[in-house]
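Removed: one protein chain of the complex. Kept in place: all other protein chains.
For reference, chains read A, B and C in written order, and residue numbers begin at 1 within each chain.
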Amino acid sequence: MKKYLKIIWNGISPSNPVLILAIGLCSVIAVTNSVKNALLMSFAFSFVLIASEIIISALRKAIPNEIRVPIFVVVIATFTTIAALLARAYFSSIYEAIKLYILLVVVNCIIIGRAEAFAYKNPVIDSLFDGIGMSIGYSWVILAIAAVRELFGNGTIAGLQVFPSAYKPALVMILPPAGFLVIGVLVGWLETTLKKKEAKK
Amino acid sequence: MSYLANLAKIFVASAFVNNIVLLQFLGLCSYIGLTDNMDASIGMGYAVTFVTVVAAAVTWIIDHWILIPYHLQPFLQIVSFILVIGSLVGLVEIYIKKMSPNLYKSMGIYLPLIATNCLILGVTFINSMHNFDFVESIVEATGSALGYFMAMLILAGIRERLRNSELPDFFKGKAIAFMVSGIVALAFMGFQGMIK
Amino acid sequence: MNKIMKLTLVLGLIGAISGGTLAGVYKFTAPVIKAQDAKELQAGLSEVFPGNYEFKKLEIKLKSPDPAIQIGDVYAVKSGKNVIGAILKVSSPGDQAPIVMLVGVKKDGRISGVKILQSLETPGLGANASNPHYYVNKEKKITFLDQFKNKKVTDPFVPKKDVIAITGATITSTAVSKGVKIAGEVAYSYFKKGGGS
Partner (left out) sequence: MKTFVISILTVGGFGALFGALLGYFAEKYKVEENPLAKAIYDVLPHGECGACGFPGCHPCAEAIAEGRAPVDACVVGGAATAAKVKKVIEEFKKEKVKS
């Protein structure tokens, strides 16, 4: 049990957001302009990541080394399509807004990276927990960014009014440029904290 | 509006108004990762332009000759597109590596990076969402790829300058790259008035 | 040679499984998606043509004078046996993807209402076109789409002239106005030629 907790923690621990920000960027900036979008995106991402890790881990002995990447891609693409179809059926209004980015989960480097670095070499149960850990890590990062951007950019969180209506929203926060700015501040902050920690050691 | 004017509009829209990197956030991994190095940015720019245009052509054919006639588009599009693009890029890479080491050095090494680049796939999905015809798809692909090239050059140039300037520790590395991109994106939003 | 065979088989098999699975999932979700779309369409139709009317899909194709704007399905609005207007589904090129909307046109050549079904406009700017709490006229609480109500199809429909534009979203404002104008004109000329009577 302890081993599994450790695998999950590996996904949530502070060093992980840096990784997510470095390689899962496209979707992070695009969907964080509202909490609802971020929520649907994290569901789609978690579903694809966990399901692909399980399948790839189960098939790992049958996959020839030379064509493992095309196979990973087919597996991930299959689950991405399933996620997109489900999202289209049950959350159609949010889905329409971030359609492109849900479809592009298929080329998310985090998923293919975890498939190769973890699922291809570890048993199914371990891969399941790795998927869960990484999904939690990804979800909290994008939800946190989305909450900040929506709060300042629109005065709301997930559509609920938080700031009094007298607050004049800083519209720029939900526009593309602020996506870059917020992530820049976050990366700077995370990297300096990590550096300090290392220096202490 | 004549057909040619429509094409010109698609081109301007994809290169400037909806710049694929700065305003649609596609291809960001390589955008942030490679712009530390001017040469790599240029090589990547050429490679992306080449692959995007080829991918747009090939996926248009798959979409209109196989997926749409047999009503498979809603659920087989992602799988077929990525499989075809990924494999084709892989084949071209292997071929160039053997046949022309020089070309491989200047452009080929960037090819694998592109197979899983969200920009390429993103452009093909955008083409399909817009129901573009063949020529329009090619124009959109060219415009988007050149928009990417332009964004790469801008950021690579700025980062080259930044290397020699004194920055607070907080901003060093990727942080400043993001912030600069934010400001450039703000500037690109100014192009919005270009299309009426 | 043996190796190539193996690669072919494995990748082919995985592809086949993937294709089969997806076809299965699609079979399962397609009815849900269809029902959802039908529900949304019904709600949309009664929204752009308020009142208790019957909507009937017409098996006709209307041609748009502008190649960039496409006209899709056409619905006749019926009160009893009389056709009193039509609703057209039009798509107009927006900021990133086409804006798909329903435009209701009364027989006398006035717009009865507009509803956006699909759009990918910039949040906070163009997306305000379909935001029910974004008012282009704050005193009277008129949203961007509200202002088209009862407008004559012969009006110019130009933002910043007879249409109040959305702040910072000229493309969206123009795209919607153009789509409404063309839908209106096409439907009106269809009525004048005796269609629907």
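Keep this in mind: a residue touches a chain if its C-beta (ideal position, glycine included) is under 8 Å from a C-beta of that chain, and two chains touch if they have at least 3 such contacts.
Because the structure is predicted, anything quoted here is derived from the model rather than measured.
Within the full complex, the residue among B:Gln24, B:Thr52, B:Ser80 or B:Ser128 touching the omitted chain is B:Ser80. For the chain missing from the display, the contacting residue among B:Asn18, B:Thr116, B:Ser144 or B:Gln192 is B:Thr116, taking the whole complex into account. Interface residues of chain A facing the missing partner chain: 15, 19, 22-23, 65-70, 74, 109-110, 112-113, 116-118. One chain is missing from the display, and on chain B it is touched by residues 29-30, 32-34, 36-37, 40, 43-44, 66, 70-72, 75-76, 79-80, 83-84, 87, 90-91, 94-95, 97-99, 109-117. In the full complex, chain C touches the hidden chain at residues 3-4, 6-16, 18-20, 22-24, 26-27.
Heads up, the rule we're going with is that only the chains that are shown with their structure count from here on.
A straight line joining the Cα centres of chain A and chain C is 32 Å long. Remark: chain A and chain B have CA centroids separated by 22 Å (rounded to whole angstrom).
Counting partner chains per residue, chain B has residues 24, 74-76, 79, 83, 126, 129 touching two or more of them. Looking at chain A, one finds that residues 70, 74, 77-78, 81, 85, 99-100, 175-176 touch two or more other chains. Chain B meets chain A in the complex at residues 22-29, 32-33, 74-79, 82-83, 86-87, 90, 116-118, 121-122, 125-126, 129, 169-179, 181-183, 185-186, 189.
Residues 22-23, 25-27, 29-30, 69-70, 73-74, 77-78, 80-81, 84-85, 99-100, 103-104, 106-109, 112, 172, 175-181, 183-185, 187-189, 191-192, 195 of chain A are the ones that touch chain B when the two sit in their complex. Partner chain A is touched in their complex by these residues of chain C: 3, 6-7, 10-11, 14-15, 18, 21-22, 25-26, 29, 32-33, 36-37, 40, 118-120, 122-125, 127, 168.
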